[in-house]
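Here it is: the structure, laid out below.
In this view, the complex is presented without one of its protein chains, the others remaining in place.
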Amino acid sequence: MAQMIADTLRQVGMNFVDALRVFLPRGVITISIVVAGWLIATIVRLFVRRILRWVRFNLACERAGIAALLKSAELPPAEALAASTAFWLVLVGFLLSGVDVLGFATIQGLVSALAGFIPRLLVSIAIVVVGFFAANLAWRATLLAAVNARLPSPRLLGGAVRSLILILAGAMALEQVAVARTIVLTAFAISFGAVMLGLAIAFGIGGGGIARRILEHQFPEREQSGADDLPHL
Amino acid sequence: MSALDPLWYKDAVFYQLSVKTFCDSTGDGVGDFRGLTGKLDYLRGLGVDCLWLLPTFPSPFRDDGYDIADYYNIHPMYGTLQDFREFLAAAHERGLRVITELVVNHTSDQHAWFKEARSSRDNPRRNWYVWSDSDDRYAGARIIFLDTERSNWAWDPESKAYYWHRFFSHQPDLNYDNPAVREEIWNVMRFWLDLGVDGFRVDAVPYLIEREGTSCENLPETHDVLKFLRGRLDSHYSGKVLLAEANQWPEDVRPYFGDGDEFQMAFHFPLMPRMFMALRLEDRKPIVEIVERTPAIPDSCQWGIFLRNHDELTLEMVTETERDYMYEEYARDPVARLNLGIRRRLAPLLESDRRRIELMNGMLMSLPGAPIVYYGDEIGMGDNIYLGDRNGVRTPMQWNGGWNAGFSSADPERLVQPLISNPLYGYQAINVESQERTEHSLLNWMRRLITVRRSSRVFSRGTTTFLQPANHRVLAFLRSLDREQVLVVCNLSSTAQAAELDLRQLAGALPIEMFGKSLFPRIGGASYVLTLGPYDFYWFKLRRI
Partner (left out) sequence: MAEDSLLPDELLHHLMAVGQVDVLVGIPTLNNAGTIADVVRAVHRAFSRYFPRDRTVLVNSDGGSTDDTPAIVRDASVEEADTLTVSHRLRTTHRISTPYHGVPGKGSALRQILAAADLTQARAVAVLDPEVTSVTPEWIAALIGPVRADQYDFVMPIYNRHPLEAMLVTQIVRPLLGAIYGWRVREPLAAEFGGSGRFVTWSLEQDVWGSELARYGIDVWITGAALSGGFRCCQAPLGPRVQTSTHTPGFQDVFQQVVGSAFACVETQAGYWVTRQTAEPLPIVGPSRGEASRPAMVDGSRLTDAFRADIRALRAVLGTILSDDTMAALDRLSSSAGPLDFPDDLWGTIVYAFLLAYHRAVMRRDHITQALAPLYLGRTGAFLLRHADADPPAVEAALESLCSRFEQLKPALVEHWNQPGQR
């Protein structure tokens, strides 16, 4: 009996050693990949930060209102956030590659799925960012045009335009990552009519004068302030 | 010019000279007729046709001979009547005509007529002059010699009355309301015409008649006097010319031509300062305006045009703005200014700039009218503004660089006027003999100019049509007579200029430059472009071949 146990133990030990012998090189490679990935990700983070500083990304985000949003969410500044994002994307990429080397089938499947998801996630994030810019620009343009044209409820108009553009951007982003597709599509269809109005007002960004004149002509509800009666020059 | 052509004066080039300062043959320091006779070949060689002599009558010379004491004689310092006759004959032999001065408006207060008139109120000649017990009559008349006279009336202590004088106070005006005066003046004219003179330059014609409430200038009655004299002239003589000195606007001079029954010629005074003005402004406007404003005159009549003469360059017939401009540009030294004019010769006015002198003479010889050259200007003589009155432009002729410039053998201190002797205009530098030795001297150039002018009657008798190139610095005009046409183009600017001339009406004509006979490109349907150097001018005969 004792001999059987000893033999079994010996066999298990030998199997374990064999398994370890097979796993260890892979483990070392995985660790190497991860370490290399960490180094590369750090370099990328520095690089991205340099580039974003050079193109004044922080300033642009400040103008777009993203900086304020991040601040209120107690997130780091946009530049740091973008650099960190780049860092983690690179590192995750290397991590997944490293894990893939280990050869665990289940994990390999997960890695494949993740590898397919990340580009769509990136596009989705980009859509949201662009949407923020556009929404903010449209909001401000609409607000200013409405105030100066003496339209009723300028804040409401501006807010509505911003909201609609954000909703549009959000819907497009969610659609990219294939989350709640049906719900998103339905909700978007309902909101589409309102988006058309927002686009019409957003047209004022490029043709503010024309838009204003159209609005002035179409919505002469609010009492004129008399600005045009004054001899300004 | 035919000796028999009664209209010879229309084509003539006149030469004005003072016998006193032209040439002295006796060594007394004063020019005389014999000396002048000796220079007739020079004058013939210059190419002029008619000599106009400043007054040579007996005179106290308080107005350089324009104050006449005897209408029927020659002042002894110029010689005798016989000398005059001989001079006339010699001039006529050379084809030169001679006109003399006829000062009809006034006499010297030393004239026998005035001496008689002032002797008593009952004297028969009393009414030969204009008298008044007060000096407030004819208040509308302006004073002409502003620098010296304060009134047109002068008090005569002898006859205890005022007498009328439009010029110096020692020059009492004759009374042309008196028929006897008119007859006597006609007698004076006859005297000299019988001697052989070819006409008269009649001094101060606008002022013959006075009427209360008027300016006493250009009055209708004046023309009655003139028609009377002209009528007598025509009925007794042929081919004689009367040249009016009437310093007026062209439209006011026009009546002095009458219907061809008053003066044959009259000076165009307003043109002269405008030529100088145009040159300085570098703008043709003053010339074009005054010529276009000049009224047509009878076919038998002619304007007399000139650059300078024995008087100051008169600025009476210009606006105040123009006068101020002329003073500032041409007479910065106030000593040069006299009686609303500038007492300088041509060359000093143009700073002895040969190009400008040529241009001005080129315009003189091509603008409508008979040109009159003032003695000495053909060699670029200078002046002396520090001599009194207008004597600065009446200095002795500079014949050579030797003793007294060849004018006289007298002691220099005895000369009737001092010579110009500065290094720039002095007789050593500017004289006839030097310039005759130099092919391209001003004198020889003037000879060529006059020769070319005489080559075509279009200059003397043609119509004038101004072209209006956009470049205002270019004066361009067309002279036309029958089928003959001459295009004159002048650059009034000190810098090179281009001018585009609208010559479409002349399309097909071939311009031939008249001095060198060079061919220029045929005139086509497009603008004719000409480039001219500073102060350059062209005379183009337009041929159709």
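Labels A and B are assigned to the chains in the order they are written; within every chain, residues are numbered from 1.
Note that a contact is a pair of C-beta atoms (placed from the backbone, for glycine too) under 8 Å apart; a residue touches a chain by one contact, two chains touch by 3 or more.
Keep in mind the model is a prediction, meaning the values are calculated, not measured.
**Q** Which displayed chains make contact with the chain that has been left out?
**A** So, taking every chain into account, the missing one touches A, B.
**Q** Which candidate, B:V30, B:M277, B:V291 or B:L542, sits in contact with the chain we can't see?
**A** Answer from the full complex: B:M277 touches the omitted chain.
**Q** Which is it among A:L75, A:V147, A:A178 or A:M196 that touches the chain not included here?
**A** Residue touching the chain left out of view: A:V147.
**Q** Identify the residue among A:R50, A:K71 or A:R155 that touches the chain left out of the display.
**A** The single option touching the absent chain is A:R155.
**Q** If I consider the whole complex, including the chain that's not displayed, which of B:E320, B:E413, B:E439 or B:D482 touches that chain?
**A** With B:E320, B:E413, B:E439 or B:D482 as choices, the missing chain is touched by B:E320.
**Q** Since one chain isn't shown, list which residues of chain A touch it in the complete complex.
**A** Contacting residues on chain A, toward the hidden partner: 62-63, 137, 140-141, 143-150, 154-155, 208-209, 212, 223-233.
**Q** In the complete complex, the non-displayed chain touches which residues of chain B?
**A** Residues of chain B in touch with the missing chain: 277, 281, 283-286, 318-322, 325, 469-473, 493, 497-498, 500.
Just so it is clear, only the chains that are shown with their structure count from here on.
**Q** How many angstrom between the C-alpha centroids of chain B and chain A?
**A** Inter-chain centre distance comes to 102 Å.
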